[in-house]
Each structure stands twice: as structure tokens, then as C-alpha cells.
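This is the structure I have questions about; it appears just below.
All protein chains of the complex are present and in place, except for one that has been dropped.
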Amino acid sequence: MARMKLPGLVGGLGVTFKNMLKGAVTVQYPHEKEDPPTRARGVIALKEENCTVCMLCARQCPDWCIYIEGHKEKRPPRREGGRERTVSVLDRFDIDYALCMYCGICVEVCPFDALFWSPDFEYSEANIADLLHDKAKLGEWMETVPEPEPLEEGAE
Amino acid sequence: MIPTLAVEVGWGTTLALKTLIVLGLVPFGALVLGYTFLLKMMSHMQSRLGPMDPGGFHGWYQLIGDGLKFIQKEDVMPAKADRRVFALAPAVVVVSTFLVFVVLPAGPELVVSDLDVGVFYALAVSSLSVVGVLMAGWASANKFALLGALRAAAQLIAYELPLLLAVVGVVIQADSMSLQGIVSAQANGEIFGIGLIGNPFILTQFVGFALFLVAAQAELTQAPFDMPVAESELVAGYMVEYTGFRFLFFFIGEFGTAFAFSALAATLFLGGWAVPGLDNEGLSTVIGPAVLFAKLMAVAFLMFWVRFTYPRLREDQLQTLAWKYLIPIGLANILVTGALKVWI
Amino acid sequence: MSARAGDVEIAPEDLRHLADAQLNVELDTGDMVLNLGPQHPATHGTLRLVVRLDGERVIAADPVIGYMHRGYEKLTEFRTYPQVTTLINRIDWLSSFANEVPFIWGAEQLMEIEAPPRAVHIRTILTELSRIATFLLFLGEMGLQVGALTPPFLGFRDREHVLNLIEAATGGRFHPNFNRIGGLKDDLPWGWIGETRDTMRIVFDACNTLEDLLMGNEIFELRTRSIGIIPGELGAGYGVSGSNLRASGVDWDLRRDGTPYLAYPELDFKVWTHSDGDSYARYWVRLQETRESARMVIQLLDQLPSGPIMAKVPRIIKVPEGEVWTETENPLGQMGYYIFSKGATGPFRTKIRSASFSNVSILPWLLRGVYVPDVITILASLYFILGDIDR
Partner (left out) sequence: MAEDTPPVHEGDGHEGDAPDAVIPPEAPVDAEPEPEPEPAEPEERAYSEAESELLARLEGELGDAVVDHADAYGTLVVRVRPDAWRRAAEVAKTRLECDFLSFVAGMDWQPAPREGDEESSDTSAPVQPTETTFGAAGSEGRFQVFAHVESTDRHWGVTLKTDVTDAAPSVQSWVGVYPGADWHERECWEMYGFTFDGHPSLRHLYLPGEFEGHPLRKDFPLLARVVKPWPGLVDVEPMPEDGEPESSETTAGSEEPT
């Protein structure tokens, strides 16, 4: 790497001066926002109707920050004359974002695609207890979940 | 005081007016330099924008707001501090800054007091701040503060000398120690018989100018000579225990002194308020301050440019630089200037 | 503080930088104990240094660590293998992806699984990217520690591009949790390769910029040359590794010399060493390694094979009984995991060998006789991450 070199003291001044003319790389956050990448792990969204209360996410969570309660109900059969169905009904689905490590294991292990990552990150709270998102709030995040993006060449 | 106004005012009123102007000038200078260079220039050099929201236009209100915040803050004093000395120290630092402005001319008549030994006075008074710094460091009862204060003392003493030597060349060339005298010597001077731009001493005394800037940088404890505050080593050096309005005093002192030194450098080396070829005294009085301000900002730009670019020297390296390089160069400069003065 | 652990014979030439200090012996004054940290800007984290000073000269320094000890070795015993990767992301949080690699490699060895070539290549790319990100921060941060205000911002600025790449691929800026036993969580998103090529140009620029701004600066040289000299042999005895050891002239890089791992055997790269062993050498070596890593990333992108990214792995990961020692060349030095498995879903015990821990353990020896500002220079040039010391 042979490059033209100025004496160090002068060269340094040149760098800062050039930088000054180049303009900023930052954005003024609350006024303008950068789009996080699609895969960014901002917040976990819950699609309640897909959840079967299988507890898999809560069990795999390394931090134990997912709290799930549910009960079972009898439902009329789908077809005429079929058997009565039992479905699990979700009573409580809370994620404590004060504990969450954003590892994504719960999203990954969910066998029924009930959990999704959303890149939204603006949910800081003044009170730590408010970081416990219940299923209604987690459901609201569904709106912000992006479409999965296409993969790079050579992927299978 | 301002002849164009042609209003007779008594000396008491004049004195009050002058005091007010000087009192306003230091915080004003601190604000202007702080905003322009610390907030804006540094940010842009670092590829960011700095504060943008307060005040609407590029965050101009930020520093004023900061100042107000400091005033509101609780005045915390360490339990083991020497209370009186601790409280007095910031004032001493700021006062030394105020006193420099007494002799700085901004126009043919715009000067508080045109002392015959103006240069000498300005440099002597400016070094008073070291007393305040030592007081702050000692009274804080904090080891970091003490280290910072001792560094500051060693450093300011070491750099007083090159600063003085750098100016001696100017004094010799101008035949005057009065700042007004030096300004007029530059305005009316000639370089090889060409008097178009006068003779700003930066041309003939470039070595002196460079020495002055380096030494001023050390006096102001700015990078590369900011060991007394040394953010990464001593946290904030002698200021580490100060909060609220006392810290504000130090801040004003720091940037006010930078303002004063840039003004001094502009006066000594760039021709001060004078515009060569402009003889109209009234007009000079009006545009003088603007001219001085422009020159001052140019000098300040240089100083802050270096501040935001260079790493910090070590204390012993700084002493080496002062005693082994700057002082001999300064002496040689005086020798050469004197010799030329005598023989030409 | 009587007999110190690191007491070894010091050759006279190692004391060159103390020559000035020895003049002051007759001006002996009382000692002062200065507490650098645990909250101090130079320790970037919660490292505490109890320094005994004579004036500004350090007589003895005793690092006190553990303010951030999270007990990861214990925690791994209570977690399954997939959960452990989440944890070890947080050991050296600046290059978390590189942390995952040796652990996953170890588990894969125990399970006799091999990740498909595409996954291995992507792993290598991301490892090198995290190395670049870590070093770019160092190259700027070092400036801050020696008092320059602008370099850290430039370092942060350019690192951001690299972090964006890591985030786009893994979803996490700092804690990717992207490695899985047998492969990777996902393939790369569309357009990532082109973006990476562009970013590598930015990285080269950043290196040049920082070289002009900081490394070439005479003041910087004054501050770092012959400060904190680590003799190669002593450094090895202390377990100092990575760029720190290479800056002491030890030509040893696990990417080239260790058990072959990732795609490194396929790459053509140079291992940079410097014979001085001082802070300047450490900076220099890291600067060269940043460039080298960028070159490696470009090579890897050129030869990225296509194919699957996951090997066949049982749904419930149970690692057969056995023990394995894996170590890799991480940005901060050598990171290793000694995994003991007893055939369960989680490790029986994991010994985590983190680089910074050993790198910092040389401090009591290294700091004797230097000045306070040099303490900061040395701390910065050793480049540790608190999470990597305290684990």
C-alpha cells in the first residue's frame, strides 16, 4: 500500500479539514429515521390465532421471560357429525422485554408461526414494569412485521 | 467614548459602560467560540452535526441553555474540600480573563485603557489563572484534581516564557508595548516599500506567530497540551469536583481566555482592528470591532482545528518541547529580529 | 503487594523506558494510591486499577476485576446448547459472532457434524467482519485514550457500515446468535454481497484515514513508541495472545497455524508481526490486520460456494459424551472453549478461555515504572473488553 504521505502533523489537519467539508453521516433521530434492515430484531410480534399454547417458546427461552397461560375448551366439530374438538385457548402471553436478550430462539422454535420479529425498536418505557408486553400489545406489533426478503444468490 | 455619537458623558458613566462591555464580552466570547468551534466545527470534523434542535437554527441556543441548566444545578461541594478556596477558585480563573480585555483595542478609541505596557500587562494578567487552577485542584481534596492542578501549574509556568519571547519580537519591531501602538505600526508599516496591506507582523514575525500559537495552546490547556484536564486520564483534572455554576465559570474562563488569546494574537500579528489604507477614524471605529472579530475567529479556528485533531502529549514531553525547543527558538527569533532592527 | 506473581528477571534493555524515571530516585516523595476506576473513562467498562504513585510514576499497579462477572461458566451448565450461543455472544460483545464460532465448532466436533461449505464460508466472512468492526473501533478509540478527539468518531462512523452488514445478515448488530450446530440460521439476504464489497472499500479508506490522522502523527508516536513493551516470551507465559503477541514479534496466528478451522486454509493471507512489542506496534499490527481482514472478506466473497447452509441435524440437540478443546483466533486474541459433555442437551461444564483475561493479567508487570498517561496508553493498546475479562 504505497500512498503519498504528508508529515503526520499536517496530514492529520488535512483529514479533519476534509471531514469538515464532507458533511455529516448522522441523522437527526426523532425527525428523520433510518430504516433498520428487514431482519433486525427489534421486537417480537405475536399472531395470536396461530398460537396453540404449546409452551415451546417459554421452555426454550434462555431467560425465562415468556409467560404463557392457557386453558382448553371444547368446540363444535368442523364437519357435520364429526367429533367434538378440543382447542387450547391462550389466556396470557407476556414477554418481559426487560429480561429478553433478543436471541430469537422463541421465534425460531415456534412450530406454528405465531411469533415474528419486527424491526420496530421504539418502545422504551420510563417504568421497567411497562416493558412487560401482554398479548394485546404483542399483537399490535404484527402490523410492523415486514415481508421476508429474498435470499442472496447461491442460497438453497 | 465613541466620538461619532458626540455625546458628552461623564467619566463615571464611561467607566460603568466600559465595565459592562467587558463583563459582557467574556461570556459572549465564550459562547461564540464554544458554539462555533466546540459544538459545530468539532461536530462536522467528526462527521456529525452537533446539537440541531435548541433554538431552531442549528442549535444556536444549546450553550445558553446549558448555561441556564448549570445555574439551576445544585452546588455540590466535596465534604473534605477547603470550602472557601474551593468557592473562590473559579472566580480567580474568570477574573484573569476579564482583565485581559482591559487593554484589547477594537478600534481607534474603542479600548478600556490603552496602557503603555499593554502587552506586558495582558500576558501577566492572563497567567493569573494558574493560581485559580491550583486553588481548585488543591481545594477539591481529590487526587485526580490534585494531579491535574500540579500539571497545570508546571505547564503554565513552562509556557509563560515562550509566550513572552514570542511577543518580544513584535514589540521590537513595533517599537511599542502598547497594543494600540502595535496595531498602528502594522497598519502603517510597509513590506519592502509596499504599504498596500500594511505590515501584519505575521509575515515578518511568522516564527513568533507560530510560537505564540503553540504557547497559547498550552496556556489554554487545549489539546495537544490538555494534560491538566486530560479527559481519558484524569477524567476532568482540576475541574473534576465542580458542578453547576462553578463549573460554568470554568467553562466561561476556558473559552473566554481562548477568545482573549485569539484577540491578542489577531492584534499582535494580524493587524488588529485596523484596515490598511482606511484612515477615516469614524469608519474605523464602526468596522474595527468587526475586522478584529473576523481576524480573531481566523486565529481561533486554527487553535481549535489543532485541538480537535491532535492527540495529547505527555507532561514530560511537553516540558521537553517548551524548554528544549520553543524557548531557544524564541530567543533566536528575538536575536534575529533585534539584529535586523538595528542594521536595517 | 509483596512478591508479585509476575516477578521475573527483567533484562536491562526492558527498562529503557524507565531511564528517565530513575533520575528521580533522589527526589523521593511519599506515595499516593490512586484508584483508576471502576468508573473511569479509560477503562471502558468496570476495570479498576489500584495504582500506587510516586508523583506521576507508577510504583505498583493491581488490577481489580470482577465488577462485571456474570458467571458464564456456571450459566452454561444450566442451558442447552442453542441457548448457550446466546450467552457467549455477550462475552466479547464487540465481536460476538467470532465468540460463537469456537463453541459451535466444539459442539459440532463432538456431534460429528460438519457444516456445509456455504455455511462455513459465511461464518468466515462474518468472523472477519466482526474482526474489522472490533479493530475499527480500536483504531479510533486508541486516539481518544491518547487525547485525540476526532479519531474515535471516525472509527465509530466506519464501523457502523460493517455493523449494518452484520445486522442485515444476522438480525443482530451486536449479538447475532446466528450460528447453529451444523450450519447457520439463515442464508444471506439479497444484495448483501455487493454491499459488502462496497463496505470493504470504505474499510480500506478508513484505515488510510486513521493512519493519516493518528498513526502518522508525531505526537502519537511520541506517546506510544517504547511504551508498554511486552517481551514475546514473557507475553506467551502470561497467555497474552492475538495481535498483542504478534506485535511482540511472535509469528503465531491460529487462523494459519492452529487446527484448520472455518475457510482459512483456502485463503491467501499474511500474518502481520512487529518486532517492537510496544503500544505503537500493537496499533500498527491491528491496522494491518484490519486491511488483511478486508482482503480476506473480498476473497471469500469471490469463492462463496452455493448450496445449503444447514447440515442434517437432529431436532433435539444432544451432544454425545466426550470433551473437546477448540480455540480460534478472535479479534482480541485466542478464545477457546473446553466443552465437557455427558450426552445431555446442555454442556456438563464449559471452560471459557477468553483472550482479554490473559491479556490483562500482564498489567501488574507491564505498568511498573510507567507514568500515569502511559497507563492509559497501555490499557488502550492492549485492547480489552470487560465482558471478555470478567466473563
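As written, the chains take the letters A, B and C, and residue 1 is the first residue of each chain.
By our rule, a residue touches a chain if its C-beta (ideal position, glycine included) is under 8 Å from a C-beta of that chain, and two chains touch if they have at least 3 such contacts.
If you're wondering where the values come from, they're calculated on a predicted model, not measured in any experiment.
The hidden chain makes contact, of the residues C:34, C:53 or C:120, with C:120. Considering the full assembly, A:66 is the residue among A:66, A:100 or A:115 that touches the omitted chain. From the options C:93, C:174, C:252 or C:269, the residue with contact to the unseen chain in the full assembly is C:252. Mapped onto subunit C, the interface with the missing chain covers residues 2-8, 65-66, 69, 71, 73-75, 77-80, 109-110, 112, 114-117, 119-121, 232-234, 236-241, 245, 250, 252, 257-263, 265-266, 315-316, 320-325, 327, 334, 336, 338, 340, 342-346, 348-349, 351, 353, 357-358, 361-362, 365, 390.
Quick note on the criterion: only the chains that are shown with their structure count from here on.
Viewed as a network of touching protein chains, the structure reduces to a complete graph with every chain in contact with every other.
Centre-to-centre separation of subunit A and subunit B, using mean CA positions: 53 Å. Separation between the centroids of subunit B and subunit C, computed from CA atoms only, is 44 Å. One inter-chain figure worth recording: subunit A and subunit C are separated by 29 Å, centre to centre, where each centre is the mean of the chain's CA atoms. In subunit A, 9, 12, 15-16, 19, 25 are the positions where the chain touches two or more neighbouring chains simultaneously. Residue positions 150, 154, 157, 213-214, 217, 219-220 of subunit C are each in touch with at least two other chains. Residues 42, 45-48, 143-144, 147, 223-224, 226-227, 230-235, 307-317 of subunit B are the ones touching subunit C in the complex. Of all residues in subunit B, those touching subunit A in their complex are 41, 43-49, 52-53, 305-306, 308-310.
Those residues of subunit A that touch subunit B in the shared complex are 9, 12-13, 15-17, 19-20, 22-26, 28.
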